[in-house]
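Entry: chain A
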Amino acid sequence: MQIPFAIIAALTIVAGIAAMSLRKLVHCALCLALVFAGLAAMYLQLGAQFVGFAQILVYIGAVAILVVFAILLTNSSSSLLPTVRSRSWVFGLVVAVLVFATLVKVILASSTVAGRSLPENPLPTVKDLGTQMMTYYILPLEVMGLLLTAATIGAVIIAMQEKKPVEPLKPGSAGAPPTHP
Partner candidate 1 sequence: MDEGLRSELSKQGVFTTKLTDLYNWGRKNSVWPLQFGLACCAIEMIATTMARYDLARFGAEVFRPSPRQADLMIVAGTVTKKMAPQVVRLYNQMPEPKYVIAMGACAISGGPFKQGYNVLKGIDRFIPVDVHIPGCPPRPEALIHAFMLLQKKIYAQTFTGAARPRFLDPAAPSEFPVPAFGEHDLVPPSNPAIWRAPKFDREEG
Partner candidate 2 sequence: MLGEGIIKGMAETARNFFGSYHDADRMTTVQFPEDRIPAKENARNFPFLVFDGEDPAKGLRCVACQICEKECPPKCIYIVKDTVKKPDYIGKLQFQPRVFDIDVSVCMSCQICVEVCPFEAIKMDTDYEFGTADRFGGLLLNKQRLAKPNTYYRKIHATEAAEVDERLAAEKAKAEAKAKADAEAKARAAATAAAAKATPTPVVSPTAPAIAPAPAK
Partner candidate 3 sequence: MQLHHYLIFSALLFAVGLAGALTRRNGILVLVGIELMLNAANLNFIAFWRFSADPQAMQGILFVLFSIAIAAAEAAVGLALIISIYRHYKTTNLEEMNSLQG
């Protein structure tokens, strides 16, 4: 249990750092996909099968692809900026380190967390999950559906580009009026 975890965790973190620091944006996106895959592996390791597969399906199959498309559509893949860091990057880094330090301190200090290991109880099946979702959590599920629909429509509207298309010739459509030189 320890060794697989270590391998997955190391890979995921390295991929995460790469995703945040590489120069070529497409590489960043591919590393992001690797992070998602690592997390999915971790979910599987933790016995959350359904979530793990959903993670792959949604994050790798959709979000990573979306990011890639955005990169290509904004032409940022080809243009290499002289620097990829923002002006206040030192500040950002310091903040991140501080946050991390605080979190670690809290985790290690917490008594509820410390030393807790895996319980032996049986894990729920997909059927249980479905039953729960369709009964107790039906309202959040519906709201979620509504949100997704709204988000899709909104995204399409935002990203839609109004442009005048080049009209193909149709029977009877006239060309330019005669202009004699």
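In picking the candidates, the idea was that all candidates are chains of the complex that A comes from, given by their letters.
Going forward, a residue touches a chain if its C-beta (ideal position, glycine included) is under 8 Å from a C-beta of that chain, and two chains touch if they have at least 3 such contacts; residues count from 1.
Remember, predicted model here, so these are calculated numbers, not experimental data.
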Which numbered candidate, 1, 2 or 3, lies in contact with chain A within the complex?
3
Residue set of chain A touching candidate 3 in the complex reads 1-2, 5, 9, 12-13, 16-17, 19-21, 25, 28-29, 32, 35-36, 39, 42-43, 46-48, 50-51, 54-55, 58-59, 62-63, 66-67, 69-71, 73-76, 81, 83-89, 91-93, 95-97, 99-100, 103-104, 107-108, 113-119, 121-124, 128-129, 132-133, 137, 140, 144, 147-148, 150-152, 154-156, 158-159, 161
